[in-house]
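Here's the structure we're looking at; comments come further down.
Note that one protein chain of the assembly has been removed; the remaining protein chains are unaltered in position.
Going by the order they are written in, the chains are A, B and C; count residues from 1 in each one.
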């Protein structure tokens, strides 16, 4: 199983990625997808801007994906993370996992998101509805704790 | 938030359901989907046949969905369960949850699948690759324990 | 009190063992709970004996709600019997 890892400015289609995971296989019993989207925070935001570390972003997502594949029996695994300016309602990140059984697919997807949040070199900055550039989004201790919880 | 519940013989499109959940909203930060598919069990199966209890199936999925909506702050929730003859590789069930935050979306989707497995009145029977009709699939104690674990 | 009429429905291997998907029955006085109903059905013929041979396994629903064997039939119109569920 070779994970699919993509870092891109363009949007993605969760549907296409689900289809690609299952294509021509009859041993997949469960597919879980997580899609992270930009919220407008009650109208406060015009967009989020995502900065990333090219090269390391691909490498780190690859390491996180390999770790998930080591821990759970996965038949397929896709991680796509966008960068650049992303308006409210648009996609930011996709994680998709395929396995024979649902528990592995659920746990691996949840693990991937927790790990990705604290290890993938991406940084969000707010663009405000009034046209000004806001601050960098602060990391949360809760995310660190969830990632550490996987041991 | 009104859950979408459908019991149908026809296939569904996870993509369409994801799109319907997020349509025209900017307060959704996370969408989780679970798709359950028919496995061929290493070539042993020609299909699964799903029998259901019309009327109760809709009612029970509605109760499970309402319970999820009571426990987590969801902006959207879709449950679709198919019945009839389903070949390997084809969809059986879809659960999709939308929330502001990823933990709620993940937990609610996982809860829905655990509850649905032990409470939704559906029964699977195997159709074997040699053309004969196999036995009814046995329920597993592990599924009961997972459902009970939500308290 | 007179006999009451109930619709019974069966699914999966319970349906196969009873030999029919549903039936209307006139339940005599004294059959007040789901467990009473199962006991009465088993007295009616060997197909019910076979379907309920391991009573702890067969599940019941009254008017589309899961119930335990000790549940009262109350004003029930439809009682369903089926194996543990295997959807999802």
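In this section, a residue touches a chain if its C-beta (ideal position, glycine included) is under 8 Å from a C-beta of that chain, and two chains touch if they have at least 3 such contacts.
Because the structure is predicted, anything quoted here is derived from the model rather than measured.
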Item to check | Left-out chain, listing which of the shown chains it touches | outcome: A
Item to check | Residues of subunit A (touch criterion as defined above) contacting the omitted chain | outcome: 36, 50-53, 55-56, 59-60, 81, 92-93, 113, 116-125, 136-139, 144
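Heads up, the rule we're going with is that only the chains that are shown with their structure count from here on.
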Item to check | Computed distance of Cα centres, subunit C from subunit A, in Å | outcome: 49
Checklist outcome for this item: Listed in rising order, subunit A residues that touch 2 or more other chains are 102
Item to check | Numbers and ranges of subunit C residues touching at least 2 other chains | outcome: 88
